[in-house]
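One chain of protein is taken out of this complex; the other chains stay put.
Showing chain A:
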Amino acid sequence: MVVDVREAARANAPGRPRREITTAFVVSRIAVLAVAAAILLYAVPPLVAAGSWVSLGLLCAASAAIASLYLTRRFIPAKYLIPGTVFLLAFQVFPVVYTVTTAFTNFGDGHRGDKAAAITAIETGSVRQTPGSPEYGLTAALRGDELVFLLVDPATKQVGLGTAEGLTPLPGAEVGVTGKVLKAPGLTVLKAPEAAARAQEISALAVPTDGGVIKANGLSRAVEGRAALVYDAACDCVRGNGDTWTADADQGYFVNAKGEHLAQGWQVGVGFDNFARVLTDPTISGYFMGVLGWNVAFALASVFGTFALGMSVALALHNPRMRGTRVYRILLILPYAMPAFAMLLVWRDMFNRDFGLINQLLGANVDWLGEPATARLGVILVNLWLGFPYMFLVTTGALQAIPRELTEAASIDGATPWKAFRRVTLPLLLVALTPLLISSFAFNFNNFNAIALTTEGGPFPAESPQVGGTDLLITYTFRLAFGAGGAQFGFAAAISVFIFTIVAVVSAVAFRRTRKQEEVYA
């Protein structure tokens, strides 16, 4: 170290600080740059294959930027700032922007793709086999370079030549026992692998006939069919089956005069509709306050319950007269170490009225998860059990940082242990732990797993099956967005924006209050 300092001093003298170059530094820099280069190179072939030159350009620019950043001695602040900014963009800004933009669309089941995809799906889905038409045996062949179909009528064994112009009889072809054409005059018959290699051309070829078109159905059969529904760009509508469905850009559906729509829709912007629905839908607004009230109670009970229990245990173990603290600590951390996912399911089964451990131990016959009051108590207890080890851990850490002299001084001054705790230890603990309590509140406010894996939001009153006794906003709205109407991502995104607002406001207020508290004690 002494040498380092002297060197540093010498290096400082000319003006610019020089970094000492060690072997480990060089090796690690080479390794890291090599990995980065490998990752970037790995992305090149698919981009070239897909012909996406814009992306390729961006990739090259990124590579150049990385090289110039980390291979030169300049841009010292940027070496640190750029990674942070990139992470911020990728993991914070992008998801938020994406969620908010989705909230203004009807993205969801029935509205996943664009209009062109919906039209294709409507047309292909409506192709019916022409009644009474044969199911042709198909052999692909080449006429010169052009792909043609050799179609064998299974009833008459007659061979027809199908091209983009139409179907013509082809005399002189030789048909094998399997119904495949073996030889045809003037044509090269394709064998299975050769045909498979041209699978895309085969699906694309349509042979026009009087009753519709003949299209390949796989590689060995072809059927004549006609699309019952056809899109007409002139009127921006779909016609067929004696009805007309006109495109409705507000709904993203083709709608007929009776207001019925075709199944396949497309994604459109719906403005503030999703937000309006959250505010005006009676199944949401009617229950909102009740659910919110329980949600806040659940989050508060979880936070203060776990904190009170965790802190009490930590204080008990912090006492110098306590023996065997290590064993106790290990035992207490166990619930935290087990996967919450599995534990929640185990707890759910323990609450079962007839087969659950709890009723068997107590000799009771309580329908724990079947009554709102007991179900609420149950989920809070489970959350308490899952959460207190965390509070125990952080409180233990914070207690080590509080000098014992302070409490000793308090007791010399005549304070009772309770007073010493209340006036000295707790305020100092809270300075360190309040931010954790706030984040714990935000976490429990949206604690989807704790509810979804135990009560699933239930018990549900028979008269209002939409909202259950233990439903949090997140479980309740999850069901609304992904339950009855299939997946409705746009609506779900709008709900997330609302829930985010609530949590953000609560947290902001709490943090502001903490800052005042810190000013007092710090």
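Methods note: a residue touches a chain if its C-beta (ideal position, glycine included) is under 8 Å from a C-beta of that chain, and two chains touch if they have at least 3 such contacts; residues count from 1.
Everything below uses one rule, namely that contacts and distances are computed from a predicted model.
Visitor: Looking at what's absent rather than what's present, what does UniProt name the missing chain, "Maltose ABC transporter substrate-binding protein", "NADH-quinone oxidoreductase subunit J", "RsbT antagonist protein RsbS" or "Multisubunit sodium/proton antiporter, MrpC subunit"?
Guide: From the choices "Maltose ABC transporter substrate-binding protein", "NADH-quinone oxidoreductase subunit J", "RsbT antagonist protein RsbS" or "Multisubunit sodium/proton antiporter, MrpC subunit", the unshown chain carries the UniProt name "Maltose ABC transporter substrate-binding protein".
Visitor: Quick one: say which of A:Ala155, A:Val177, A:Leu334 or A:Ala462 touches the chain that got left out.
Guide: For the chain that is not drawn, the touching residue is A:Ala462.
Visitor: Looking beyond the chains shown, say which of A:Ala118, A:Val238, A:Val268 or A:Leu315 touches the absent one.
Guide: A:Ala118
Visitor: For the chain left off this view, which of A:Leu47, A:Val230 or A:Ile333 is in contact with it?
Guide: A:Leu47
Visitor: Looking at the whole complex, which of A:Ala65, A:Ala276, A:Leu331 or A:Ala409 touches the chain that is not displayed?
Guide: Within the whole complex, the residue contacting the unshown chain is A:Ala65.
Visitor: List every residue of chain A that touches the chain not included in the displayed model.
Guide: Its contact residues with the unshown chain are 4, 19-20, 22, 24-25, 28-29, 31-33, 35-36, 39-40, 43, 45-47, 49-55, 58-59, 62, 65-66, 69-70, 79-80, 82-83, 86-87, 89-90, 94, 109-110, 112-113, 117-118, 120-122, 124-125, 127-129, 135, 192-200, 202-203, 216-221, 223, 225, 263-265, 283, 349, 352-356, 367, 369-370, 455-456, 458-466, 479, 483-487.
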